[in-house]
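One structure coming up, written as structure tokens, with questions to follow.
As you look at this complex, bear in mind that one protein chain is not there, while each of the others sits in place.
Should a chain be cited, it is by its letter among A, B and C, assigned in written order, with residues numbered from 1 in that chain.
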Amino acid sequence: MMTAQEYIESLRNLRPRKIYLLGEKVENPVDHPMIRPSINCCAMTYKLAELPEYQDIMTAKSALTGNTINRFVHLHQSTEDLIKKVKMLRLVGQMTGACFQRCVGMDALNAVWSTTYEIDQKYGTNYHERFKQYLIEWEEKDWTVDGCMTDPKGNRSLPPSKQADPDLYVHIVEKRSDGIVVRGAKMHQTGIINSHEILVMPTMSLSLEEADYAVCFAVPSDDPSLIYIYGRQSCDTRKLEKTTVDVGNIKYGGQEAIVIFNDTFVPWERVFMCGETDFAGMLVERFAGYHRQSYGGCKVGNGDVLIGAAAAIAEYNGVAKASHIKDKIIEMVHLNETLYSCGIACSAEGRKTPAGNYLIDIMLANVCKQNVTRYPYEIARLAQDIAGGIVATMPSDADFKSPEIGHWCNKFMIGDAKYSAEERQRMLRLIETMTMGAIAVGYLTESMHGAGSPQAQRILIQRYANLEAKKALARRICGIDEDNLL
Amino acid sequence: MMTAQEYIESLRNLRPRKIYLLGEKVENPVDHPMIRPSINCCAMTYKLAELPEYQDIMTAKSALTGNTINRFVHLHQSTEDLIKKVKMLRLVGQMTGACFQRCVGMDALNAVWSTTYEIDQKYGTNYHERFKQYLIEWEEKDWTVDGCMTDPKGNRSLPPSKQADPDLYVHIVEKRSDGIVVRGAKMHQTGIINSHEILVMPTMSLSLEEADYAVCFAVPSDDPSLIYIYGRQSCDTRKLEKTTVDVGNIKYGGQEAIVIFNDTFVPWERVFMCGETDFAGMLVERFAGYHRQSYGGCKVGNGDVLIGAAAAIAEYNGVAKASHIKDKIIEMVHLNETLYSCGIACSAEGRKTPAGNYLIDIMLANVCKQNVTRYPYEIARLAQDIAGGIVATMPSDADFKSPEIGHWCNKFMIGDAKYSAEERQRMLRLIETMTMGAIAVGYLTESMHGAGSPQAQRILIQRYANLEAKKALARRICGIDEDNLL
Amino acid sequence: MMTAQEYIESLRNLRPRKIYLLGEKVENPVDHPMIRPSINCCAMTYKLAELPEYQDIMTAKSALTGNTINRFVHLHQSTEDLIKKVKMLRLVGQMTGACFQRCVGMDALNAVWSTTYEIDQKYGTNYHERFKQYLIEWEEKDWTVDGCMTDPKGNRSLPPSKQADPDLYVHIVEKRSDGIVVRGAKMHQTGIINSHEILVMPTMSLSLEEADYAVCFAVPSDDPSLIYIYGRQSCDTRKLEKTTVDVGNIKYGGQEAIVIFNDTFVPWERVFMCGETDFAGMLVERFAGYHRQSYGGCKVGNGDVLIGAAAAIAEYNGVAKASHIKDKIIEMVHLNETLYSCGIACSAEGRKTPAGNYLIDIMLANVCKQNVTRYPYEIARLAQDIAGGIVATMPSDADFKSPEIGHWCNKFMIGDAKYSAEERQRMLRLIETMTMGAIAVGYLTESMHGAGSPQAQRILIQRYANLEAKKALARRICGIDEDNLL
Partner (left out) sequence: MMTAQEYIESLRNLRPRKIYLLGEKVENPVDHPMIRPSINCCAMTYKLAELPEYQDIMTAKSALTGNTINRFVHLHQSTEDLIKKVKMLRLVGQMTGACFQRCVGMDALNAVWSTTYEIDQKYGTNYHERFKQYLIEWEEKDWTVDGCMTDPKGNRSLPPSKQADPDLYVHIVEKRSDGIVVRGAKMHQTGIINSHEILVMPTMSLSLEEADYAVCFAVPSDDPSLIYIYGRQSCDTRKLEKTTVDVGNIKYGGQEAIVIFNDTFVPWERVFMCGETDFAGMLVERFAGYHRQSYGGCKVGNGDVLIGAAAAIAEYNGVAKASHIKDKIIEMVHLNETLYSCGIACSAEGRKTPAGNYLIDIMLANVCKQNVTRYPYEIARLAQDIAGGIVATMPSDADFKSPEIGHWCNKFMIGDAKYSAEERQRMLRLIETMTMGAIAVGYLTESMHGAGSPQAQRILIQRYANLEAKKALARRICGIDEDNLL
């Protein structure tokens, strides 16, 4: 396994990449102040695995090699593994207060593993073996891999093949003897610039005529054909300022980028689906399912940080004992633990796939994510309530540090005199960033849309609701159908 | 194990009891039309255990004797057992659409088992061995036992010893060489008249001066000192009418009664706590914890029935394909499965007690119950929305069967002509009973107050929230405390 | 104006009617214990008009005759009138704690008044003059009139003319020189048996081929062709028991019935629409609009009673000062006053129709009703929370009055000793009836479906949302469209 430091160095060792940020090409992403927090965040997945107290939760024994590996590169072997995954994500979410990005790779590998197995069973292809070889290397090198799914989609009311521009979904433009050439882009790629590899999957169920869009493959993140455009987010440029206080979360952050496949060549040994449209839906459902489970861990960990911030600021404000404040914090905890319950439950109800790894319960994973599209927003609202209006009107840290007016800032920003104005200032900036700043992107918007927008979960909930069985229960109870039990 | 029929017969074999209902003494409760549905409901816990397809879920291997026993009398031996308990409760809830009452005994036995063990450890008493002997008999005879906790409480702002009337909490009035004499009453006793035995526990944490209230014991339900007063509930007397259609749930129902301990004698071998005030809180927390878990099963099963009824009536009304109807049903399913997730999660996160049986995760069990105080109400509201106003304005079944006007009822009550007016009528009556009739007591009010009212859960959530740790997370993230990890 | 007593007597003077209840023909509805509470409730609209302190709110000066009339028979002449209507409904809702039924007539007369005027303007008919003559008589005789709209509807996915049975919507079966003959039924007729007259309207927008369904007319409620079937509701038969305590609301209640038009003849002077399909939608929208406003008054008054009951039971239980109890009561008040705000707002924003009376703001009236489909359920849930589980497990009043066990009931039902057990008992029964008993039909289910189900309001909200204008605002703000103001 890599150490956190080795991980950061490994990113420096990638070939030069075309990364654009705020209209400029970034030559050294590792030390770029807007990017580095997201690298630190991902590095935490390595760091915690180094620490003895977290071995059980952060590492696992490889099902492929028997080696001890980071759980982020592990094929889940049991429901216990699935539960430990959720606990690991909560832990890293607590330690970073942000999106640490690495779960997309873990979720993708588990989804591709079982789906390729089932494609091969049906079509006699050998995707699974290819993927196994790839995965062994992945485990050994302890890669961070970007699980890459969402296409630009253009007009959402039209399928891929009916778009004005065929490139609005990633597709195969050429099949050669040694591999394929793909074109298109993927949006919202969480942590892609911090990844060693990119594992691309289709984004939706496909019909027969869309075989060119049914493609799954891996490429190195430093493939020269790739172009990256870094997404700009709320308060992103605060990271360029001299002080870190105003950033709120002083070391960690998320990352979202667009990746463009500008006629990217993929050798056959890295192609894991190629035209099997009938399996696109399965792959999407499984990846999304795992990823919807993930949110029952990471966002809960982030929620722990925000609840802690709310509890702390209540103290600094001198209102920690007010009954309405206590009640709001209880509500925040209650909502957060409900999310955690959903993460745990879909794990505990997991089952073995034909390929041997464990899949979460799809219904409950979708229920989990559906709640994640709601509760963090309410938790954030309550945090703003407890923080007070000052969370949005406080002077900049430059003012606090100004020789002319810094004393005024400190004088009037004091709350309970047991705490310094700076403590209050820092805690308020943390609440600000998590509720409407850079971290809100991960804690809120990503909670809404990551792993699929709310309506996507509702469709799955409907599909797995088994309403016919429920109607039969009702008919028997009210005497339409016979009750021959008693 | 008893069969369902044997169970019903066993109730006939109890000594005559003083049971009052609507101001009258009930001589034959087993065949009383207002009581019988609750007996049928409890009998389902025996019936399903008879059926081969439910063996795994309905039965277990006794940890005391090795015999196969009904899971309702089982000491949970693993988190898997805890999960199966939740699934069993969901199943019985689906098959009855009502409160089947028997879980209070199961939850009490598991709480008393571990608490008596810990009392003995501290005080050198032998409550645990006594209870073990009692439990062996319980298992062998496959009893239904009423776990009996809630006192009348009088003025809620005063502790037991400060009440105007000392009997407002059950207390010891005499200690004799052969046992104790107790006096008082317990309210809201779910299924007590359908029980063979009563296992009494204190209702709250107690202070040292309240030793007489720190009492746990068992008595047979046909002890001559006991007086029962059957609670009257919404629409209860419909069960006395000639037709069953208007009852909605035609065979099953709940039961709540007051039991009065009119100087009841309890021999020492049935006394399991006697003055150890410092363990009253533990016993309450554990019983309540198990019981809050239970609601993540039984009410979910009831919810399945109500969702099925809503889906069916939508079809009968011809609106099953309307997008807003589908969306409401998805929401009902989503909320119901969130409750289930909470039931599963607190089970999966259970842990072994010093006494050897498994305890649920207390935080998550309280989160589970807290959600149960909310979502069934919203599910019921959505069911009424889908049903249409007719759920509250429909003629009685006597009108449907009237020679003079029955044809009018049938003519105008038709929905989609594929279904009969009677189907629609029955399904509407089912929705009525579950949302504002006899079953609403179990599905709604009991969801609110059973296993403790909402505020009781909030207190536990606060206690287990570990806010200090969360504050430390926040302080590190915003730079008040040092982050020496990265 | 009639006095309350005269009103009750006037019902005795109606010709014998075919009224069925629980399968039996009712010969004397006025003194029938299940019907009388609803008559008392409607009588309150007369009683309060007798009292000097309510003159301003309960009476108005007729726009037709200049006489002082009951506001329930008034053509609204101003936004002040519209606001006073809401206040009147809140008042009567406070004094009855139930649905007093008379608003449907008031809402119908105002809708028919302006719609007939506009029909005449377009088609040169004389419906408006006919209706004016009818309304003068109505005012003078101070009638209670049933505004009669909702058809059985059969398969909701099909229009009237496509139903398997043409009678599932009221329609004209014969046009004669002296009048028309109609056939069909109307469901959910609130207070119809307590009415002197019935004013029938179509139930939805109609297409050209459905001219026979575009019919509006009035008939006396004792027309011999009519058949009434009384709806059965939660806990209805408690009103037949010896004691009134268990009824909760001891004098007042609602009423819902089906009326069947078994080839009813209507003379031309009482026909107010006959085939003008293009005005069916307008009439429905206006009647529904007024009626949706109404719910911002009457249900708020009912809510006041339930809030009062919750505040009282909190005192009786000894918990009135607990912060979580106070907070729940504040929430109940907040939700209730939000409903009231909506009722007031759609009135204050009313406008004059071409016919001279005032129409509420349709958008805001629909917003009002949409909230009414939600908040009373939450208020009821909070009331159950505050009440405690005893609201669903308390002995019957017959038990309280039993010589054998009455003393036990009184002993153990005591709360704070400052209050009697009976006070607690009565208050709990009131909460029971309003949240899951007979009054819940009016307070909850009627709040859901009365004046149109939730989706009906959403359609209107969409229609009046003026999204194009809102999109233009957004385009200008973000610079797509030019901002030439500054």
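A few remarks follow.
By definition in this document, contacts are C-beta pairs under 8 Å (C-beta built on N, C-alpha and C of every residue); 3 or more make two chains touch, one makes a residue touch a chain.
Only a predicted model underlies this, so the values are computations on that prediction, with no experimental measurement involved.
When the whole complex is considered, the residue among C:C368, C:I405 or C:V441 that touches the unshown chain is C:C368. In the complete complex, the hidden chain is touched by one of C:E139, C:D304 or C:D399, namely C:D304.
Between the chain not shown and the residues A:E269, A:E331, A:D385 or A:D483, the one that touches is A:D385.
Against the chain not shown here, chain C presents residues 4, 40, 43-44, 47-48, 79, 83, 94-97, 244-245, 248-252, 304-309, 311-312, 315, 326-327, 329-330, 333-334, 337-338, 340-349, 363-364, 367-368, 370-371, 422-423, 426-427, 429-430, 458, 461-462, 465, 467, 469-475, 477-480, 483, 485-486. Against the chain not shown here, chain B presents residues 323-324, 327. Although one chain is not shown, part of chain A still touches it, namely residues 20-25, 150, 152-158, 164-165, 167-168, 185, 187-188, 227, 229-235, 237-238, 246, 256-258, 260, 317-319, 321-322, 324, 373-374, 377-378, 381, 384-385, 388-396, 398-399, 401-402, 404-405, 408-409, 411-417, 432, 435-437, 440-441, 444-446, 448-450, 453-455, 458.
Everything that follows uses one rule, which is that only the chains that are shown with their structure count from here on.
Measuring from the averaged C-alpha position of chain A to that of chain C gives a distance of 51 Å. Put simply, the C-alpha centre of chain A and that of chain B have 39 angstrom between them.
Among all residues of chain A, those that touch two or more other chains are 327.
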